[in-house]
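First the structure, then my questions, so here it is.
Of the protein chains in this complex, all but one are displayed in their positions.
As written, the chain order gives the labels A and B, with residue 1 at the start of each chain.
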Amino acid sequence: MDIQDIIKPENLVYDKPRLMNDNPMHYCPGCSHGVVHKLIAEIIDEMGMEESSVGIAPVGCAVFAYNYIDIDWQEAAHGRAPAIATAVKRLNPDKLVFTYQGDGDLAAIGTAETIHACNRGENIAIIFINNGIYGMTGGQMAPTTLEGMVTATCPYGRNVELYGYPLKISDLVAKLDGTCYVTRQSVHTAAAIKKTKKAIRQAFENSMAKKGTSLVEVVSTCNSGWKMSPEKANTWMEENMFAKYPMGDLKNE
Amino acid sequence: MAKIQGAVVVNKERCKGCNLCVVACPADVLALQAKEVNNKGYHYAYMENPEKCIGCASCGYVCPDGCIAVYKTKL
Partner (left out) sequence: MAEEVKLMKGNEAIAHAAIRYGADGYFGYPITPQSEIMETLMEEKPWETTGMVVLQAESELAAINMVYGGAGCGKAVMTSSSSPGVSLKQEGISYMAGAELPALIVNVMRGGPGLGTIQPSQADYFQTVKGGGHGDYRLITLAPASVQEMADFVTLGFDLAFKYRNPSMILADGIIGQMMEKVVLPPFRPRLTEEEIRAARPWATLGKRADRKPNIITSLELDPARMEENNIRFQAKYAEIEKHEVRYEEIDCEDADYLIVAFGSMARICQKAQELAAAEGIKLGLLRPITLWPFPYEAISHYADKVKGVISIELNAGQMVEDVRLAVNGRVKVEHFGRLGGIVPTPDEVLCAIKEKLM
């Protein structure tokens, strides 16, 4: 049988999500962001929420998330996405409102906004990409940078005596009464991606069911910032990041 | 037992040659072009061994750029 005979609409089992447009993404080759973007686009489509979703984009590599998923978006100041999402959701309780933030945005400059939105139990979903580094500005130390990990601003490795410890912010927000679901996932294999999709779907459904704040941490790679090939970055993540940021639910109520 | 035959279509101009689909493929179907590049200069992914494809879509799931469509049929 010729391959061309298989390529027919009725045989299609996987494609780029309908809500992801054709704009070429600015992310580096192999970047985890694209995979998470696809999941969000798929879930919004599957939930039938295209016409009532508002995404809040961060400052960081995902600042242009709004260029790729065809829903309404607001672009936040650095770290302030949870505050913006708070108002969007409170003023529009029937909308699906989520933030998409990196580790610098969510766990450094925006720590207060993150903690307080979670503590108020805002009915929003927070998608948290943790790759342990500032990607957009060129690979500087993040709050989540691992001990000993080399970055542009800790070129001899993160020394915890000087810079403190990797911040496990998901563990922190899991302790807050306002959160209903806090989970840590990854997107480095097809199996992991399927689990992350379930997690984001649950977070979105929680927000619509007004159960409180859900946070999905996606432990991710930044192969450019880590100065590795995408493949090597996945292995390095499994061997190093997962030890500090173990996979699984931290809270599911 | 019916044999499953899959097929992968790569949007080659969208592909950045990150190689993650090649690594994810359990059937050794995909490879990056050794010499040929797309308009952005990337060695894009293609089906090197199309007959081996089982249509599992692992390549599609892991593709960060949404370049991959996967088809599957029973022969």
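To be clear about the criterion, a residue touches a chain if its C-beta (ideal position, glycine included) is under 8 Å from a C-beta of that chain, and two chains touch if they have at least 3 such contacts.
If you're wondering where the values come from, they're calculated on a predicted model, not measured in any experiment.
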Neighbouring shown chains of the undisplayed chain, as defined at the top: A
Full-complex contact with the absent chain, from A:Ile84, A:Ala125 or A:Leu146: A:Ile84
Selected residue (touches chain absent from view) among A:Asp15, A:Glu50 or A:Glu205: A:Glu50
Hidden-chain contact residue, picked from the options A:Ala112, A:Ala152 or A:Ala191: A:Ala112
Sites on chain A contacted by the missing partner chain, in the whole complex: 50-54, 56-57, 63, 66, 70-77, 80, 83-88, 90-92, 95, 112-113, 116
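Rule of thumb we're sticking to: only the chains that are shown with their structure count from here on.
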Touching residues (chain side chain B, partner chain A) in the complex: 5-7, 9, 11, 14, 16-20, 23-24, 42, 47, 50, 55-58, 60-73, 75
Chain B partner contacts - residues on chain A that touch it in the complex: 1, 3, 6-8, 11-17, 20, 22, 24-25, 27-35, 38, 187-190, 193-194, 229-231, 234
